[in-house]
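Note that this complex is displayed minus one protein chain, with the remaining chains in position.
Just so it is clear, A, B and C label the chains in written order, and each chain counts residues from 1 on its own.
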Amino acid sequence: MLRFGILGAGRIGKVHAATIANSGRARVTYVADAIAEAATALAATVGANVADIDTILAANDVDAILIATPTDTHADLIEQAARAGKAILCEKPVSLSVERIEACLPVVEKAGVPLMIGFNRRFDPNFAALRQRLGDGEVGDIEMVTIISRDPAPPPVSYIERSGGLYRDMMIHDFDMARFLLGEEPVLVHALGSVLTDKAIKATGDVDTAAVQMITASGKIAVITNSRRASYGYDQRLEVHGSKGMLRAGNVHMTTVEAATAGGFKADVIQNFFIDRYVAAYAAEVNTFIDAVLKGTQPTPSGEDGLMAQRLAEAATKSSQTGEAVRL
Amino acid sequence: MLRFGILGAGRIGKVHAATIANSGRARVTYVADAIAEAATALAATVGANVADIDTILAANDVDAILIATPTDTHADLIEQAARAGKAILCEKPVSLSVERIEACLPVVEKAGVPLMIGFNRRFDPNFAALRQRLGDGEVGDIEMVTIISRDPAPPPVSYIERSGGLYRDMMIHDFDMARFLLGEEPVLVHALGSVLTDKAIKATGDVDTAAVQMITASGKIAVITNSRRASYGYDQRLEVHGSKGMLRAGNVHMTTVEAATAGGFKADVIQNFFIDRYVAAYAAEVNTFIDAVLKGTQPTPSGEDGLMAQRLAEAATKSSQTGEAVRL
Amino acid sequence: MLRFGILGAGRIGKVHAATIANSGRARVTYVADAIAEAATALAATVGANVADIDTILAANDVDAILIATPTDTHADLIEQAARAGKAILCEKPVSLSVERIEACLPVVEKAGVPLMIGFNRRFDPNFAALRQRLGDGEVGDIEMVTIISRDPAPPPVSYIERSGGLYRDMMIHDFDMARFLLGEEPVLVHALGSVLTDKAIKATGDVDTAAVQMITASGKIAVITNSRRASYGYDQRLEVHGSKGMLRAGNVHMTTVEAATAGGFKADVIQNFFIDRYVAAYAAEVNTFIDAVLKGTQPTPSGEDGLMAQRLAEAATKSSQTGEAVRL
Partner (left out) sequence: MLRFGILGAGRIGKVHAATIANSGRARVTYVADAIAEAATALAATVGANVADIDTILAANDVDAILIATPTDTHADLIEQAARAGKAILCEKPVSLSVERIEACLPVVEKAGVPLMIGFNRRFDPNFAALRQRLGDGEVGDIEMVTIISRDPAPPPVSYIERSGGLYRDMMIHDFDMARFLLGEEPVLVHALGSVLTDKAIKATGDVDTAAVQMITASGKIAVITNSRRASYGYDQRLEVHGSKGMLRAGNVHMTTVEAATAGGFKADVIQNFFIDRYVAAYAAEVNTFIDAVLKGTQPTPSGEDGLMAQRLAEAATKSSQTGEAVRL
């Protein structure tokens, strides 16, 4: 029975707590949150205690720390949890700064604790099945990976201002997915970004629409497109071309109902809330972490995966600002 | 080079004439039509002469007769053409009367000429491929055949009055298709019919909406549904279940364009004109006839196929009127 | 807080218990099962007590009885629970015998307790959305309802022997769905049945493949097809044609992954376990019952709905055996 201390009782903390509680081989012993009511409410639903972070990190009845606090606290908390000898599952990203991640990971390594970064999309049943079948060689050698991610609607400008920008905040998932699917590291990144959905975003220096293409040393290509807005739902698609064919995975419509009238054939919009879209992925992610820690194996995506994705995000940000390709 | 005399220069006569002209191994030598202008116009497009029916049937430079005249003339013309020793391709049906067909076929047989009935749907590339794959055993032994046929809009009541009714006029195609797919003869037919699209149809004694189910001696089941109206196009679908799975074939949308907006995902209506939908089928039908006659083999669907479909239509008409099943 | 006594701790009892436990406005206070271990295990997961049926029916801390016992006990338990003044949610069917249902319902009515029958498919989000949109007039007046239900694999012959036959055991869901969608009562039923999947079923007098067509007084038609076997998953589809178009709802593939190779485009099989397929429906069903009882309204589907579906099943069974249509 793996005992969790949860840091952060917000939206994603709650999702993970429920998975832990239903896992049958783990439980939540403590919850911390800057907002006392949030911590208390979440603790109640899973039979845990409320405590402050230092207490949780020092507690004997805590084996693993789930970090679901704001991004700017992640690296510090990872280091503290590592020094306390706890297994760590941290929401992405480790930090918006590559340098900060580079400083953080050796602390974890020295402590010898497992660290997993919450790139949830690797665990989506559709994407995971696609990845498995790629690995099985169903479409031969990988040649090109295409990733489409479009959010239903842009976040508030106040969020965007401190987000690190679209490439670090949103496309970070796609950089991880590209690496996951390519099985190789990109050596060149080119990014194009625009502000097309909301002029207020322009003042922040960020973009809301972007395309990135990358190539690996062996010539495999990845193409990523992002938009902060999609009227028809939360658009999340993968398409991978190999020497023998193509594998793709896509969206799920709200229902399977289709209407055919004189105006045409009409299907529902696709699922439009990320927690609904990735509900199975979040559960599989946490269960994968629990399994790895209980078995004593290193879970993936690792801290190194978090670092590599951040390097791609940083390169893309620079490319987008200058128009020039960035070599890694 | 097979030389055709075409009787009937209407819509379908024109389609077939073009196929013959483009076939490379047949040509049209004569055209007859009650409307002289129609005959002249069609003859001009294919370099044929206009003549009356008797002249055409007696002509030495006519090997085959294509009958595309009104239904009530078919049986008589088949008999005349057979006695004249011509190969015959006759539009469905031979006659609205089973008795008339039963009298007609021996005349053809005695004359020893090839007779093919124009059940065009057997030649649709989608349906023909499905049939081929059924025969190849891709889904094992056939268990159930489902046929959906919906016309875009009902014909004028004046047409319905002399059509023989929905089962003989429209569902006749589906009865032939059911036999084609089942590979066995139905032994029991039950039909349900309603007037739902146009009350004026009720006065004719006909129906505009119908469902028929049939079973063969070995227990294979066929289900047919028809409507005289479908707002979204000309709905033509097959679904066949076998012991190892299902094969289905369907409609073609007007274009492949799909729009995704806040209102959902929208595709075009399906093709809505029977000549567009079955353009490839009509061509394949005529080419199949030409091939068979040139090779000296018996073309199918045969006169017997025309008779069997008409018997099913007659049984369904009776069942629809009484509510009782009809055994064959 | 609605307090439930659950009779029957089998597969479906467990599903419903979890829904009740998670509902936030109901809880399970007692569980009974002929197998003591099953009752104990289920009771433990929801914090309930184990008791025998009589004790549960007499208990003050039980407001509602969930009947998930074998079919042949349903009618008796409904009567007992009604006399005890409990609200009742009973799995379909009330009884395999129309007469038994006709005797049972007045007992419930006299007791004045709510009774809901567990026709779960009405609550499937896809089917419920389709029904809602039909009611909203999106496709005009209803003309024809088509229902396809195919199980992945036949149950053991020992189950079939005491099932009441395909029409009462399996198609009963489709009869309810047909009524739900038609909004009118069928007045004539015709059924065709065969044994095609397993010859051992023949000896039981049952069929494994069936087609039923029904018509209402106003001429609306319903067509139902069933098979005990579908290699590609649990096939559950609806298609409703109205005066202005068509609404359909269908299956969900195991994943959204699609492979395109020289062999074609391949998608996954569809969900193949009924509890997975209808997980959302089961939850919505129980929540609908809880809502109705707490609000004091009569839940549907009602006992009358159970009776009407059973009458159709009985008519279809008779028709299938004789080949003749049955009028209601």
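Rule of thumb we're sticking to: a contact is a pair of C-beta atoms (placed from the backbone, for glycine too) under 8 Å apart; a residue touches a chain by one contact, two chains touch by 3 or more.
Keep in mind it's a predicted model, so treat the numbers as computed, not measured.
*Asks:* Just name the one of A:V157, A:L192, A:M254 or A:I275 that touches the chain not displayed here.
*Replies:* Final answer for the missing-chain contact: A:L192.
*Asks:* Among A:P93, A:G245 or A:G303, which one touches the chain that has been omitted from the display?
*Replies:* A:G245
*Asks:* Which listed residue, A:V62, A:L134, A:A230 or A:M308, touches the chain dropped from view?
*Replies:* A:A230
*Asks:* Per the definition of touch given earlier, which of C:G112, C:P156, C:G264 or C:G296 contacts the omitted chain?
*Replies:* The one listed residue touching the chain not shown is C:G264.
*Asks:* Quick one: which of B:A129, B:A217 or B:L328 touches the chain that's been left out?
*Replies:* Considering all chains, including the one not shown, the answer is B:A129.
*Asks:* Could you pull out which residues of chain C are in touch with the chain that's been left out?
*Replies:* 231-232, 253, 260-270
*Asks:* Which parts of chain B face the unshown chain closely enough to count as touching?
*Replies:* 125-126, 129-130, 133, 138-139, 244-252, 255-262
*Asks:* If the hidden chain were put back, which residues of chain A would touch it?
*Replies:* Given the touch definition above, chain A has residues 141, 143-144, 146, 150, 188, 190, 192, 194-197, 209-211, 213-215, 219-221, 223, 225, 227, 229-232, 241, 243-246, 323-325, 327 touching the missing chain.
Simple rule for what comes next: only the chains that are shown with their structure count from here on.
*Asks:* Please identify which chain has its centre, taken as the mean of its CA atoms, farthest from the centre of chain B.
*Replies:* The chain lying farthest from chain B is A.
*Asks:* Compute the distance, rounded to whole Å, between the mean C-alpha positions of chain A and chain B.
*Replies:* Once rounded, the distance between the two centres reads 58 Å.
*Asks:* Two-or-more-chain contact residues of chain A, please, as numbers and ranges.
*Replies:* 260-262
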